[in-house]
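Heads up, one of the protein chains got dropped from this complex, but the rest are sitting where they should.
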Amino acid sequence: MKNKIFLFIIILFFIFCFIIFYKGLNNSNIYTPNINNKKDLPIFISKDFYLETEVNSEKIFLDNNFYILNIWASWCVPCRKEHPILMELSRNKSIKLIGLNYRDNLNNAKKFIDELGNPYSQILIDEEGTLAVEFGAYGVPETFIIDKNKKIIKKFIGPLNQKLLKEIKLFLK
Amino acid sequence: MLANQIGYYSLILGLVLSFILSAVSIKDFYNNNQGINQKVLSLSFLQFFFVIISFLSLILSFINSDFSNETVFNNSHTTKPLFYKISGTWGNHEGSLLLWLLVLTLFIFLFLIKSNEQPKKYRILTLLFQQVIIIGFFLFLLKTSNPFNYLFPIPKEGLGLNPILQDPALAIHPPILYLGYVGSSIIFSASLSAVTQNYVSKEWAKHIKKWILISWIFLTLGIMLGSIWAYYELGWGGFWFWDPVENVSLMPWLTLTALLHCVVVLERRIALTSWIIILSIATFMLSMCGTFLVRSGILNSVHTFANDPERGIFILIFLFVLIFLSLGIFFLFHKENNKNLDKIFWLSKEASILINNWFLMYFLSVILIGTTYPIFLDVISAQKISVGPPFYHKLIVPFLIPFLVFMSLGPKLDWIKSKVENKFSLIIFFIISIFLSFFILRKLTPGVLFNTVLISPAFYLFFITTKDLFIKKFKNLSQSIAHFSFSMLLLSILFNSILSLEIITNIKVGEKYNFDKGQIFFQKLEKNKNSNYNSVIGHFKINNNKGKIIYLKPELRIYNQPVTITSEADIKTTLLADTFLVMNLVKGKEYFNIRYQVKPFMIWIWISVLLLSLGGLMSLLKKKYEK
Partner (left out) sequence: MKIIKLFLIIFILINFSQSKSDIKSEELKNKILKNIRCLICQGQSVYDSESDFAFSIKLIVEKKIYDGLSEKQIYEFLREKYGEWILYDPVLSKNTYILWLLPLLLFLFGGAIVYMNLIIKKK
């Protein structure tokens, strides 16, 4: 009798493992950080792209506005693809786009902007990528929506597209 | 082209043969004659023969760079050197599964011809259980991982193989490892067969021990080759990272080691029979589970193969079919022994082997839980966590200490019951170990107390086993060598980890970098062109405060198909330490990032593992020299 209970428990255990592994197969094994946490906007000091002077974040995110922070680089191919969407967003008067130039060569970055247009009201330099870490970013492109209360309310990993553009517009209302 | 056809149809024939072979052997099972029908042996050989033909066809396709074969296209390139074209055959998912089949069919054939003195029904049942596994793999191969898929139109060039994988150690690592891993399938089949036939006896122990040793030796060597490759190729100077794929090879090794010790007991008395059956089943199940974890894409690892959920589901179902089959057979057929023989006296060799099993199973559970827990957590509560080296170190290292002490004392006990003789010398050695460790470590490292506690038992095992080697001479030579090399392995690993020096810094050509033990001088850069890559070699001169000078030349290789940059470390090996320098480009900057490491006793780690395998080999050949 004892043996049979033992056997039953073991069989149950293996069935449990089987179910877990079966479900686990469908989950991706690549990790992406959680994009739904609402976080406070970090306070930082950075350099301006054109003026090459130091800027304090509190002076950038001033107005009672929505801000969109976009991390980009001239060497990043998907950034080119999402650029037209950024240009469209920049026509919206109720938001301001702030660009973060990530791990880039200043001349190459300037050429990128000259060629494709500048959607940003201000661009910051993040040569070492340390500023991106403050935002919890780990690659390019990534885009953040910052609301009027200086909180990061949404994060997009990867290039923006038409579908995400609609999502952003909904947020802004 | 033709090779493709031959390869594919050979596989089909092999599968068909499985069914024919099973039918013929079942018929022979009920036949009352003495030995196995010759037909069974011939069919088994024929099955192996077809798998070899298939395997050779694939190799031929690789050599000819026949890109009409999808596997060749994905994994080869016309400019790859011949040796790596050949080894590329088994360096990919489909080809490695063909290697599985090769070893499965080879081992069952060898088993049949080498087991003539064994009971007939036992041999046939072993064959049948093995065929279940073989059929499973044929189906897996043909349905989800066919090495002979056609591509049309035929591409002109292949996708090439990662240059990091073009390395001699990595080329022979899979075949050797598989002889170990897959070789444990025979132990699995034979144990299930022995249980049903109530043949778990001393005679069976003597016979199965040989197969356990063969599997164990190859598994040990296979793991060592993987570590050697990681150390020389990957550029971080480490040889073990607790990566899922590494863990997956270590787990069957642990159960196999425990099994080996249990079988040594079974050779002398009927005891630990449940342990033996369970460990035999567990070893092969862990190999299969490992195959699942690595090839299904369920885990995130540096070395996973190309992933495909369909393959994952197939292996998962196959694995659990085998598990439930084994459970069924074990519970149906295993007979508990006479209660009188069950209990083991506490101060005896059997008891120490039981304790050995206890610790080995604990280490196994740490590794198994650490590797699979993230999967469970992710499925149950969608939380993603990582389990890495710190977890394994914290849970394993403290338990190594009593383990090493038990390992020193265990072999000294007698069978059945022991009076403790030579207590005096045992205690003296213990005290010497502690003092020796303390005085050595005092000068070398700040964490004296902790490290002394760790190193003393390793030294203790070392002294005891050395003494045994000299005093016992040929009696039980294999055990002495094996335990001695294990102690040497642990000492090397411990000293290596405590005394390693590493420096990372950025440096320009012509610059000198000073550190507290010496100076690194980046002399110059040299540029070269090779057959399939361009190389940039850095010339470094390193002198330490004692006046010793070493020249190291790490290399950066720029391959063109596919475009990759790899970093080749320059390693100078001496008996005392390895000096290790690797150089990396820093994006957009003129300077290079270098890692300089001094790793004491590295070569002793490899020597110890080789000696360990030698110990196993001696046990295999024991009858020959004991006569």
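The letters A and B name the chains in turn, as written, and every chain counts its residues from 1.
Keep this in mind: a residue touches a chain if its C-beta (ideal position, glycine included) is under 8 Å from a C-beta of that chain, and two chains touch if they have at least 3 such contacts.
Only a predicted model underlies this, so the values are computations on that prediction, with no experimental measurement involved.
Trainee: Using the touch definition from the top, which of B:35, B:155, B:328 or B:447 touches the missing chain?
Mentor: Residue touching the absent chain, from the options given: B:447.
Trainee: Given the contact definition stated above, which residue among B:113, B:369, B:549 or B:621 touches the chain not shown here?
Mentor: Of all options in B:113, B:369, B:549 or B:621, contact with the hidden chain holds for B:369.
Trainee: Touching the left-out chain: which of B:19, B:83, B:150 or B:346?
Mentor: Answer from the full complex: B:346 touches the omitted chain.
Trainee: Please identify which residue in A:62, A:77 or A:133 touches the non-displayed chain.
Mentor: Looking across A:62, A:77 or A:133, the contact with the absent chain belongs to A:133.
Trainee: Which residues does chain B use to touch the chain missing from this display?
Mentor: Residues touching the hidden chain, for chain B, are 234-236, 243, 300-303, 342-346, 351, 354-355, 358, 361-362, 365-366, 369-370, 373, 377, 381, 383-391, 394-395, 397-399, 401-402, 446-447, 449-450, 453, 502, 504, 584, 586-587, 593.
Trainee: Taking the full complex into account, what residues of chain A touch the chain not shown?
Mentor: Listed in rising order, the touching residues are 30-31, 33-34, 102-103, 128-130, 132-136, 138-139.
Going forward, only the chains that are shown with their structure count from here on.
Trainee: For the complex, which residues does chain B have touching chain A?
Mentor: Chain B reaches chain A through residues 292, 296-300, 307, 309, 312-313, 316, 320, 323-324, 327, 331, 375-376, 378-380, 384, 587-588.
Trainee: Which residues, counting only chain A, touch chain B once they are in their complex?
Mentor: Touch list, chain A to chain B: 3, 7, 10-11, 14, 18, 20-27, 29-31, 103, 105.
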